[in-house]
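Missing here: one protein chain of the complex. Every other protein chain is in place.
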Amino acid sequence: MQFSLTAEQKMLLQMVREFAARAIAPSVAERDENEHFSRELFNSLTELGVAGICFPESYGGADGDTLSYILVVEELSRVDDGLGITLSADVSLAGWPIFQYGSEEQKKKFLAPIAEGSKMGAFALTEPNAGTDAAAQQTTAIDAGDCYVLNGSKIFITNAGEAETYIVFAMTDKSKGIKGMSAFIVEKNTPGFTFGKKEHKLGIRTSVTMELVFQDCRIPKANLLGKEGDGFKIAMATLDGGRIGVAAQALGIAQAALDHAIKYSKERVQFGKPISHNQAIAFMLADMATQIEAARLLTYRAAYLKDMGLPYAKEAAMAKMFASDAAMSVTTDAVQIFGGYGYSREYPVERLMRNAKITQIYEGTNQVQRMVISSALLRDSK
Amino acid sequence: MTIKVNSAECISCGVCLPACPFGAIVWQGDKAYIDERCTLCGACLDVCPVNAIVREDEAREVSVDKSAHSGVWVYMERVGDRLRSVGHELLGQGRLLADSLQEELSAVLIGDDVSGLAQETIASGADRVYLVEGAEYAHYSTDAYTKALAELIRLYKPSVVLLGATTDGRDLAPRVAGRLGTGLTADCTGLGIQAETGLVEWTRPAFGGNIMATILCPDHRPQMGSVRPKVFKRPVPNWERTGEIVHVPIRVEASEIRTKLLEVIQVGAATLNLEEAEIIVSGGRGMGKPENFALIEELAEVLGGAVGASRAAVDAGWKHPLHQVGQTGKTVGPKIYIACGISGAIQHLAGMSSSDIVIAINKDADAPIFKAADYGIVGDVMEVLPVMIEELRKQGR
Partner (left out) sequence: MEFVVCVKQVPNTTEVKIDPETNTLIRQGVPSIVNPFDKNAVEAALRLREQHGGKVTVISMGPPQAEEALRECLAMGADEAILVSDRAFAGADTLATSYTLATAIEKMGHFDLIICGKQAIDGDTAQVGPELAEHLDIPQATYASKIEIADGNVRIEREHEEGIEVLETRLPLLISVVKSINEPRLPTVKGTMKASRKAIVLWTVNDLAVDHARLGLKGSPTQVVRIFTPKQRTQGKLIQKDTARAAVLELLGNLADAKLV
């Protein structure tokens, strides 16, 4: 068993840490306050090649592994997890399905710009009536001979409005149920494709979330991802990988909360001594650190399995579920350690607590993760 | 000389590891080991509970005949046709060193037609003035000045040479020391004589100002050092003093001067000469944003002072690095130093500790700057500064 990072991974982390400290950290509180996604900032990040880490060089990537990419999402999320999830949606949810299921032409045309950072991707599955029940899609794609015609809407779409490339799921044949779902690559500015309302959110306010609306939107046939009917399979496989990204986001949030809590507890003096001298506080720190470390091992192992070409759906679900629960618990404790100051916007821990919540919800609620894990367990033990 | 861990006696307690300021003590197996980062400072010797860390002396090859060298020299830097204050400050301190060594104190003056300045150096304490004159010395150049000073040292063999740690002083000193193959200690803030050996004890801040190091140059001559401006007080001139003036003809061909000074561009010099300013108003991260530096500038103007900035403010791009006060910026020693919204990191304190009076304004009562301040106002700089400017204006300043 190997528990140490490679020299390459350490250098990548160092690089991201420096960038985050220099370019991202100074404005994070302000962007959160104003609910502002900075495309400029995201571009300066992807221009460094961060979105291409785990894609081959032939598609504009750096030929690295999933673990390296996951480490970067975690490190980024320590400073600004809104940007962390923006990157995760860009890479895991848009770049990866193109890489995995796209034709050579699609990879050259749509993946390379994402990997190189000149374009941004998004993933559109959720609908008002198709959340956890993803198969209940109402968006349709009708074969019109030379193209598909898309009608319907998607909600809660991360990166919407900003992204240039969207992976959109729609029913090509409702009669076939989930086997009638297909995946399409839809470019921004395609006629009939517009954006609805911008979501105002509790957390991850430095990322952007919007509604997508398709009205007789004509998609070239060349933009069908995989075959007709592959949609549900593509969506589920993509989410398996995306969950490792969410786990990394949760890890970053939790680690940041712990770092702040340790520092504060050593500086805050009550009854004539730093509050860290109280066992009640010190033990909270111990529990927080242990949860984080356990979450980290689950997360890294899921990434490792993916890199090894081994099945990872169950492990990714475990990592996402455990890490997001850990993030919620650790950030809540951090706010508690800060006391009244923790509840105030003057300190960053309240933001971390708000941001942690979403990691228990998106890319499959933690209840869905339990379904994934338990069905894998019961299937494997047949 | 080396410092090593006697591994048979090491009890693996690890106490010495954090004691090393240079991180040179590492684990080798389960024993402490001193690697090549060791500078022999000796900080680890006393912390070992079982005395397993020992200093071992090896015989050093003595390279020079030390008895042939005598006298304390001060290199006098010029700005145009006047002498920089630091030269006078060093003559004052050099006098003390020379007296304690019972040797002579000499000033070195290099320039074009600068003999008129010789009497000034005698008034500040020099017994003798070495004058090297020629058109080639009109402006400072590394090549001409290095040749002149190195030749002078070879000819007259001083024991100690002091230079001001100015831009040109820090350009010249290492070049001369390199040519002579002798030791040089940079940016000193303390000078003394070791009683038993008569060696100069050069004391300087290192490690971002976090530690002070005392350095000796035991076997090479001359012992050279650059000293920060404003560390020592300028002596009151005694115009009654007399001294000898020695003209030394050292010529440098034009072809030997490989860098040519084309021009000097002034950059707001009036407010910039921090090193010589009597009042400095400095701003830090607590100023909030670059526009707020206008208040710093206004207060400096009212007081007739110069504007400084902390590293944080410079790194944030609020002020040009020429304004930076601190270990990697300028060292200043004004009569009054006003720190506004500066937390007082050790790097900053290292650059302004020799100020006579320090006034700090900071909203955090626990800010370290208050520990170094003679007067501290706990308050928001954005509220305090406008009132201060108004009140000073009322007083007719």
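Quick notes on this structure:
The chains carry the letters A and B, assigned in the order they are written, with residues numbered from 1 in each.
Note that in this section contacts are C-beta pairs under 8 Å (C-beta built on N, C-alpha and C of every residue); 3 or more make two chains touch, one makes a residue touch a chain.
Since the model is a prediction, treat every value here as computed from it, not as a measurement.
Only one residue from B:Gly183, B:Gly286 or B:Gly308 touches the chain missing from this view: B:Gly183. Considering the whole complex, the residue from B:Ala138, B:Ile245 or B:Ile346 that touches the absent chain is B:Ile346.
The omitted chain makes contact with just one of the residues B:Glu104, B:Glu151 or B:Asp171: B:Asp171.
One chain is missing from the display, and on chain A it is touched by residues 6-8, 11-12, 14-15, 18-19, 22, 47-50, 52-53, 62-64. Looking at chain B, the residues touching the absent chain are 1-2, 18-23, 35-43, 58, 60-61, 79, 142-143, 146, 166-168, 170-171, 173-175, 177-179, 181-187, 201-202, 205-220, 258-267, 269, 272-273, 275, 311, 314, 320-322, 327-328, 335-336, 345-347, 349-350, 353, 357-359, 365, 370-380, 383-384, 386-388, 391-392, 395, 397.
Here is the rule we use: only the chains that are shown with their structure count from here on.
Work out the mean CA point of chain A and of chain B, and you get 53 Å between them.
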